[in-house]
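With one protein chain held back, the other chains of the complex are shown just where they sit.
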Amino acid sequence: MIFVFAIFLLSLLVITSIAIVRTTNLFVAVMLTSIFSFLMAANFFILDAADVALTEAAVGAGVTTVIFLCALALTGEREKPRINGRKTARVAVAILASLMIYATFDKPRLGDPDAPVHQHIAPWYIEKTTEHMDFPNVVTAILSSFRGYDTLGEVFVVFAACIGVLFILGVPPPAQKRLNKVVEQNKGLRHHLIPQVVGRLVIPFIVLFGLYTQFHGEYGPGGGFQAGAIIATGIILYALLEGENKALQAVPRSVLLGMVIGGALLFGSVGVICMFMGGNFLEYSVLSADPIWGQQLGILVIEAGVGMAVCGALLSIFHAFAARENVS
Amino acid sequence: MDLIAHLPALQVVIPMLSAPLMVLLQPRGLAWAGATVVALVSFAMAATLAIGVLNGLTPQYFMGGWPAPFGIALSVDAFSAVLLLIVTGASAGALLAAKPSVDQQVEEERQPLFYAAWMLAMAGLIGIVVAADAFNIFVFMEISSLASYILIAGGPDRRALPAVFKYLTMGTIGATFYLIGVGLIYMMTGTLNIEDMQNRIGDVTDINPILVAAGFITIGLALKAAVFPLHVWVPNAYTHAPHMVTVFLAACATKVSLYVLIKFDYLVFQSRLVDHDMQFALFLMPMAILGILIASAVAMFEGHLKRLLASSSIAQIGYILLCASFISTLGLSASVVHLFNHALAKGGLFLAVACLAYHYRDLRLDQLGGASTKMPWTCATVVICGLSLIGIPGTAGFISKWLLISASLQIGPWGWFLVAIILLSSLMAVAYVWRIIEALYFKAPVEGVGPQSEAPIQLLAVTMLVAALNLYFGFFPQVPLELATEAAGMLLEGAQ
Amino acid sequence: MKLLELLGYFNYWVFAIVLMVGLYAVISKANLIKKLIGLSIFQSAVFLMYITMDKVEGGTAPIIQKGVENQIFSNPLPQVLILTAIVVGVSTLALGLAMVVRIKESYGTIEENEILDAD
Partner (left out) sequence: MIDILIDVFSWVLLILGGVCVLIGGIGGLRLPNFYTRIHAASLTDTMGAILIFVGMMLQSGLTLATLKLFAIMLFLLLTGPTATYALANAALLSGLKPDTGSNHDEVEKEEPAE
């Protein structure tokens, strides 16, 4: 039954992707991209990847769409048609696709328990998580301890994106038409009473859910990334409803930048402290006399760092786009 | 805490963690000073590691204390030691000289972010070089790419933006291709550790996914390394980037991708794929030769100084790949030595360009007339580094050209054909270097443009130091040669 | 049975097709935002490939429940890798969009051919 459902979702995925490429209205394309991400998340869930599904839903369908829309507001939403060069691209792409489909026939079938992927190192993780960390979520264990160095790198990718957007959009836009824009900006969504009221009701729960994902990550799906993204979407919703200035009053830019820097440094310094206490970089076991407790402590702290950094970075990026004046 | 044992990790972690701190260093000049200190410390660490490798050590480090195929391991061998020296050296050199040029090109309030991105780029490149884990390489590749997009976008010209955008799309496609390749290998072997892959890939019975993986990884990394038909992002990105960023990236960014490519080909695929050496010879060698000839020809007719040098870089990537495709000790050591020497020569040339650009706004060759009278030292360094690029005896470039020619003579009758091509392309290099020298020394100055004085002493001193190093390594090439021979031995051992 | 076995590869086919649809958008569209959308589809396809290989028949999400013996878990490692890759994807996208906004401001257009004509 679930098999049929999976095939249905996957076919929808293909259809959506083709529709995205075919439409010339960028707004429609962005909305379809959001749907694409949701379908992807549903597929991930069917394939037993709860953590990834949560992340894809929060990041792919939520934050990405908002950033896309912010950029669209600044650039215009019509795509101009273009004819030349399409045929060759189509042929090349079709050939590559058939080559890749041909190559799939040697791959292990979906769900094959004898596939090499499931033999070598995967069972080790499942076994050692209970032994070394003593909490149920193996994904969190790998993410934050066994392969914690990758996660550190990932936090710095987010940090790079944040400073990159701030750097690139740090140049003031060419000054045209600035006066008549000011009026419009203050208007915001103020006369939308119903969304505002509902928003006020819902936003605390979104943030609460974010915190739950943050601190429950060892036990269920979730962790720093998901939490950061969810809290960020909550605050972005606030900014959409109440106007950007009010959101900035609540959480000013300097605080956001501080969160990014602080989160990244928190993660890194846990690693360095491990070094000083006689372990390797990011070897949390040395943090406490009881290695299991040390692991749990380390994971708790670095997950908090990840959450802070991701939340701060996504919000900084959002504000950098949203505060930009449209000059076209 | 035993610092030496932690060096492979500290090498990455120190520049990476310094990046957030750079953002906080708001007052004028502090960010630059901080970045320079960090880069110098990194260089010292790289030198320590290289000395250790020369003494027969191969430092390994297990992140989080987890054993190798399960956790992430770092390892430093002779090959990565060379790359470490190049990356940290280029970064330290460029940063030492950077202040006057960057002050001119990047607004003061944006400078802390600029230097933070620089630190991230350096940390990312170092992270790739020391990583022994295929997926970890991807993560650090993304850090370094995102940071270099930021750095290039700092260019004052608006044309920098489309150039970066092109780099961003092609770079992301390259990285994603690499990710697909790694995924396929992981699917068939169940491991991500490169050494473990090497051991387990022999047991794989179904060859097709491995072939596809080899294709994806080769194409993806070739995109990032600007191997000939996939190089289109290079000229614009290098031309419109801030001058000091060009120095840094031209000296090491593409080379690190090339390093990963060579490492994967030799350590992971070579042992497994039947006739893989043939495939190498049939696919990569023609690309390399075409790249050398076409890019040199383009450089001969290019009117803009930075674009000319960027084209020449593509040709040099061709040389490195050509050496590697011989699959012999001599060829591989030529390849590694050329990585090193080209970084020196091109770094020196781009530093000299930065000196010139301090006074000339327009870097087209016909605008540069008469520079030699006002900026004699800068022009002298251009000559020295240019000679090194051509491969004149007495400069560092000669050593690698010599090794290359001897390596190609080893492979029999075809070797003579290759020697002919190498000589032809060297003649082309003479032609385009001569065009630069002609413009600087023998053209009449253009009315209204032109410097009143030399470049700032800080910039000039580093430039001359690099030129001197070009000469030094031409006479005393022992250190890079020794490292290169060891690296070649290690790579070929993996291929057996 | 034969059909079911073939359908076991269906995920990989979808991966290949979606990947190529994304690549097609990147190389053939002139609009820079469309290119970025294509890029994000392209990356999503790779996520699908990784997650597909983690599935074990009859397995559940890798969250160990106390007191239950002989559970089968899907492979947690690809999930971790893809968590990383998703965040990398969104970072690249944000950076790309920032550049597009600046390009629009300084060129007045986001069509690639018009930008090339402008210089």
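Note that the chains are named A, B and C in the order they appear, and that numbering of residues resets to 1 at the start of each chain.
Convention: a residue touches a chain if its C-beta (ideal position, glycine included) is under 8 Å from a C-beta of that chain, and two chains touch if they have at least 3 such contacts.
Note that this is a predicted model, so its numbers are computed, not measured.
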### Message
In the complete complex, the chain left out here touches which of the visible ones?
### Response
A
### Task
Based on the whole complex, identify which of A:25, A:88 or A:249 touches the chain you can't see.
A:25
### Summary
The one residue from A:2, A:194 or A:289 touching the chain left out of view is A:194
### Query
Looking at A:73, A:126 or A:202, which makes contact with the chain not pictured?
A:202
### Message
Applying the definition given at the start, please give the residues of chain A touching the unseen chain.
### Response
19, 22-25, 28, 31-32, 192, 194-195, 198, 201-202, 205
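Assume only the chains that are shown with their structure count from here on.
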### Query
How is the touch graph of the chains shaped: line, ring, star, complete or other?
complete
## Note on the structure
chain A and chain C have mean C-alpha positions lying a whole-number Å distance apart equal to 12
### Message
Nearest whole angstrom, what separates the Cα centre of chain B from the Cα centre of chain C?
### Response
29
### Query
Roughly how far is chain A from chain B, going centre to centre by Cα mean, in whole Å?
32
### Message
Can you pull out the residues of chain C that are in contact with at least two other chains?
### Response
19, 23, 53, 77-78, 81, 84, 88, 91-92, 95, 99-100, 102, 106
### Task
Indicate the residues of chain B shared as contacts by at least two other chains.
135, 139, 142, 146, 149-150, 153, 186-187
### Query
What does chain B use to touch chain C in their complex?
135, 138-139, 142, 146, 149-150, 153, 158-159, 161-162, 164-165, 168-169, 172-173, 176, 179-180, 183, 186-187, 192
### Query
Where on chain A is chain C touching in the complex?
3, 6-7, 10-11, 13-14, 17-18, 20-21, 26, 29-30, 33, 36-37, 40, 43-44, 47-52, 55-56, 59-60, 63-64, 67-68, 70-72, 74-76, 79-80, 82, 85-86, 89-90, 93-94, 96-97, 100-101, 104-105, 107-113, 115, 117-118, 121-122, 125-126, 129-130, 136-139, 142-143, 147, 150-151, 153-154, 157-158, 160-161, 164-165, 168-169, 171, 173-174, 219-221, 225, 310, 317, 320-321, 324, 327-328
### Query
Can you list the chain B residues touching chain A in their complex?
1, 6, 9, 13, 16-17, 19-21, 23-24, 61-66, 69-72, 107, 109-110, 113-114, 116-117, 120, 123, 127, 135-136, 139-140, 142-143, 146-147, 149-150, 153-154, 186-191, 200, 204, 206-209, 211-212
